[in-house]
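Right after this comes chain A.
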Amino acid sequence: MAIDMTFPEFQIERDRDKCIDCQVCARQCSNQAHFYDEEEGIVVSDDSKCVNCLRCVTLCPTKALTIKKHDMEFKLNANWNETAIKEIYKQAATGGMLLTGMGNDRNYPIFWDHILLNASQVTNPSIDPLREPIELKTFLGSKPERVLIENGRLAEPLPPQLELEIPVMFSAMSFGSISLNACKTLAMTASAIGTMYNTGEGGLHKDLYKYGKNTIVQVASGRFGVHPEYLNAGAAIEIKMGQGAKPGIGGHLPGEKVGAEVSSTRMIPLGTDAISPAPHHDIYSIEDLKQLIYALKEATEYRKPVSVKIAAVHNIAAICSGIARAGADIIAIDGYRGGTGSAPTRIRDNVGIPIELALAAVDSRLREEGIRNRVSLVCGGSIRNSADIIKAVALGADAVYVASAALIAMGCHMCQKCYTGKCNWGIATQDPNLVKRLNPEIGTRRLKNLLNAWSHEMKEMLGGMGINAIESLRGNRLMLRGIGLMDNELRVLGIKAAGE
Partner candidate 1 sequence: MKYVIIGNSTAAVAAAEAIRTADREGLMTIISDEPHHTYSRPLISYYLFGRTDENKMKYRGADFYEKNGIIPMLGNKVVGIDASAKLVILENGTHINYEKLLIATGSRPAIPPIKGLQRNNVFNFIKLDDARLIEKYAVKGSKAVVIGASFSGLKAVECLVERGVSVTTVDIADRLMPRLLDASSSLMVEKVLADRKVRVILQTSVVSIEGGKGPDSDAESVIIRSADGRQETLPCDFAVVATGVAPNIGFLANSGVKTNRGILVDDKMATNIKDIYAAGDVAEVFDHYSSKNAVIATIPSAFEQGEAAGLSMAGLDRKYRSSPVINSMPLFDITVMGAGITESLLGTETIIRQKTGNGVTKDSYMKFVLAENHLVGYLFVNEASRAGIYTDIIRNRIDIAPFRENLGSDEFGFLSMPSSVRQGMLYAGIET
Partner candidate 2 sequence: MAELKTTIKHKKIMAKEEFCAGCRLCEVHCVLAHSKYRNDIVKAFKKIYPRPLPRIIVEEQKPISFGIQCRHCEDPACVKACITGAMSKDPETGIVTNDENRCIGCWTCMMSCPYGVIVQDVKGGHIASKCDFCIDNGMDPACVKNCPNEALFVVDQE
């Protein structure tokens, strides 16, 4: 075999004084980074196999393991850094595109961290969430121009709305890209908390129909698992036009992940690759989208809001205005830092724009056109905590989509190897030996904790601003100030600089 120039990324340090050779690590590592040496009667490790998912470290009963970035270093070079060189070795060896998982991890500015929140002092009392109710309930869907009332009664019912107890939903993750237990965790949490999860383009597994009230069913370019029962099973339908992690790129679920359950749920043959084309083959312009929107509304008798999800790209504002006028009830914008089960590294790291700017631009544009109330805006693409959510709402979002945060709560350690299907945490895998590691009851408990913690924090922040209902923050950019931002960024965000 020709020379192999790949170097281990991590090194596994096993404290021999602590290791009791119980083999828990060996049993748990799906990459065989640890194994038992029968002859020596000890457990040994192979650095080159380690992906730093930390499963072994977490389960090691004596905490004998440490995973570190590998000591081996290339000659320091600001331009030709280690990553650059290693990527070339990899491609020189394989001739293939580089693949990766989860969101863009490059060092681009994170605008959330350059935005500060306001709080009441003297002239306006802050509100104590422990004493006064603070409301997070949010309605997603097109709102009428005006409410018509006849002799005290609502004359016309509202267009279909999603009623959320907290303006946070779980973004699209398909059964196939994630395990059924991960899907169950999302579904169970959504229904327990009173929000929505999203099937992604994975169809709806039979076990999940019972969570329909809290399900957004997605229709994407591959149309996998789409049928009338499916469309009517959820609370809303989402047309996926794009994804922040890979704008302009389709999806590809390798055949080995298409087991019996996935194949029957997606309605594709066992073991065949599931390829979602880059474009919808029936959508080549905005009016085509309009047709699909109304086709879906017809199919569900106008009883379900239709959402359109797109990746944040350069002329996002104009596109969203078009989508709003095409009849979408909800527009979901996915920023370039959004996660993925698998994407070409170059695409993930170089295409799209930050969600913060995209959101601000879209909200302003829709207001300028006086059609902001016609659609709800949902933004996603690396919402990391409750402050990000509050800032997003103040910039104009009706609700946010989270995925990575949810997976982390379930146990994801961000090793970014989702595409290998060997997720040691039972999340991004279809291997029954790994899937069973994610107990949906535990996952749901942790995910509910996370959302409850976030809503406590959001209420604290709202109360501090003297606001006791989230809608009074929505688009209320006066509550935001920028720090360390340039004028054009402030202008796009529509906020003043701190101190102004």
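Please note the rule applied: a contact is a pair of C-beta atoms (placed from the backbone, for glycine too) under 8 Å apart; a residue touches a chain by one contact, two chains touch by 3 or more; residues count from 1.
The candidate set was assembled so that all candidates are chains of the complex that A comes from, given by their letters.
The shown structure was predicted, so the numbers you read here are calculated from the model rather than taken from an experiment.
**Q** If you apply the contact cut-off given up top, which option from 1 or 2 ends up touching chain A in the complex?
**A** 2
**Q** Could you list, by residue number, the parts of chain A that touch candidate 2 in their complex?
**A** Of all residues in chain A, those touching candidate 2 are 17-18, 20, 22-24, 27-28, 58-59, 61-62, 431-433, 436-439, 441-442.
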